[in-house]
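Every protein chain except one is present and positioned as in the full complex.
Just so it is clear, A and B label the chains in written order, and each chain counts residues from 1 on its own.
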Amino acid sequence: MSLQIKNIHIVDPSQNKDSKGDIFIENGIIVSKPNNQPKKIIDGQGKIAVPGLIDIHCHLREPGLESKETIKTGTYSAAKGGITTVFCMPNTKPVIDNAPTVEFILLKAQKEGIVNVFPIGCATKGSLGEELSEIGVLKKAGIIAISDDGNPISNSQIMRRALEYTKMFNIPVISHCEDKELSKNGAMNEGLNSTILGLRGIPSQSEEAMVSRDIMLAELTGGHLHIAHISTAGSVDMVRRAKKKGLNVTAETCPHYFSLTDNDVKIYDTNTKMNPPLRSRKDVDAVKKGLADGSIDCIATDHAPHTQEEKAREFDMAPFGIIGFETMISLVLNELVDAKVLTLSQAIEKMTTNPAKIFNLKNRGTLKAGGIADITIIDPNHSYEFKKEDISSKSKNSPFIGRTFKGSAAITIVGGKVVYQR
Amino acid sequence: MATVILESAPFAEAIVKVSKEIFDDNKNCLKELAVIGMHTRGVFLAKRIIAQLHKLGGKELQIPFGSLDITLYRDDIDDLGSDMPTIKETEIPFDINKKNIILVDDVLYTGRTIRAALDVLTSFGRPSFIKLAVLVDRGCRELPIEANYIGLKYPSKKKIKVCCKELDNIDQIVVI
Partner (left out) sequence: MSLNHKDLLGLQFLDKKELQIILDSVQPFKTLFTRSVKKAPTLLGKTVVTLFYEPSTRTRTSFEIAAKRLSADIVNITVQASSVVKGESLIDTGKTLEAMNADYIIIRHSMAGAPDILARNLDASVINAGDGFHEHPTQGLLDLYTMYEKKKSFEGLKVLLVGDILHSRVAKSNIWALNKMGAKVAVAGPPTLIPPRIEELGVKVFYNLDEAIKEADVINILRIQLERQKENLFPSVHEYVELYQLTKDRLAKAKKEVLIMHPGPMNRGIEISSAVADSPNAVINEQVTNGIAVRMAVLYLLKPKVKKNVSSN
């Protein structure tokens, strides 16, 4: 199987490339010159080729929560969004705190998955925050990082141990930063809007208190702390200072934290309910600034599917989370690149080169010769309305339904194979 | 196009005529007589009728006056769309039990308004009788209701509007 993408605008941050050219693929690997005449040629006129996007934070819900999403539907949805690799969080049923579950996911992904799947293992047994999970065994089974995602480790001693212990495996501890007491019963950002809507608030400080603690523990242990879905100005600032200090701290944010505010909760739209919650305009601006100055390394979706039944409830009772695979690239293009927050290359870097570097993914996140041929072809001129009926994820909980975008993924190539073509 | 069918002078004469009829008809029970006007213009007409009755009956005659709004008793509330009528005061400052009530309205047409008014009145008590006085009867009844005292009979498919000095700066009746 050989493939040539002809005459395409190549943007590859890993080699500082931003120019027209051709890409050759043989046996799933990118080559500089083909040995044989390519069997298939893709005309790249007017399109942009970038390394396949890596989404380091999502929920595929399988095993156990298949009514929300499966590995099959989730990875197809990702492919549609131009994503070639996903890291799935361990809050499945059962949780990913044991090797058989890791193996199940990898097997299922191999059989039914459309894109590459790397599981994230639990940091603690049962994700209960009490005892470290068998991180070494999990690593051997194939996990890429550890995290208790939605159940943040409240015990500082255990968090310290997690950061310390993982040093020998060279994998990061992903921390969902939230002081559960400060955010107790909260449903949205604490502020004027929560007062008006009569909903219990989640103050920024519930995130920031934990970001602060975890950075201190990273400093204490020298472990690799990766902070998930940063949403507040204070968090961005603390990460910025930690990096300046040279600590082993990295961070991600999600498209909704740079494109929506708590004003969007207005009519109790449960598709605007996620954790951390949508924050204020000031926070959105700070997140953008953090992306621009490199304080925030990655953009991830936190794709969190929930069924329509679960979301069509009272705001307080609806689960936290929104889907994100199919809107990430468009939101990045429109809200960051078109708005001149980031150059296209910088934006792509946060979804390719940086994730590959932070999570030690070899030969991914690059279009260099010898790299695995995961490639996303973007059509920058495709204008479209994001419609509910067009969503491929099993769940439809997106606050972006009805929004018009310019620019989307046109072709998604995983391991040299076209897995999605619009 | 509005056509005037009754000018100011005959308007006044019509009220005098109706008042005279009421007076003559109820000579034997003037003490129990009360006049109740229906919002909006029936209220002004009722006041004028009372003034006439006082003229006819002399000093000792004091006829109680009340006003009545039928909004809450209408049978067509579902058909009014979003523009709900303003509810006006119903003020009947006397006991209507065993009273002889003269109900006054400007135009008698389908009879539905009068039907509603009768419901309002009975919610206040049980008068000896209720008689109806109107300035114009335009016919086209939808209910078996007739007036006892009529200023002007003018059968008409077109809408008839009564203007009163108190509200419209002129006394006249027009066909629209």
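One rule holds for everything that comes next: a residue touches a chain if its C-beta (ideal position, glycine included) is under 8 Å from a C-beta of that chain, and two chains touch if they have at least 3 such contacts.
Computed from a predicted structure; not experimentally measured.
Peer 1: Looking at the full complex, which residue from A:Val86, A:Cys122 or A:Leu199 touches the chain that isn't shown here?
Peer 2: A:Leu199
Peer 1: Just one of B:Phe11, B:Tyr109 or B:Tyr149 touches the chain that is missing; which is it?
Peer 2: Looking across B:Phe11, B:Tyr109 or B:Tyr149, the contact with the absent chain belongs to B:Tyr109.
Peer 1: Consider the whole complex, including the chain that is not shown, and state which of A:Gly52, A:Gly82, A:Gly191 or A:Pro277 touches that chain.
Peer 2: A:Gly191
Peer 1: Mind listing the chain A residues that contact the chain we can't see here?
Peer 2: 190-192, 194-201, 267-268, 309, 312-317
Peer 1: So that we can see where the missing chain sits, which residues of chain B does it touch?
Peer 2: 69, 71-74, 76-79, 81-91, 107-110, 112-113, 119, 122-125, 138, 159-160
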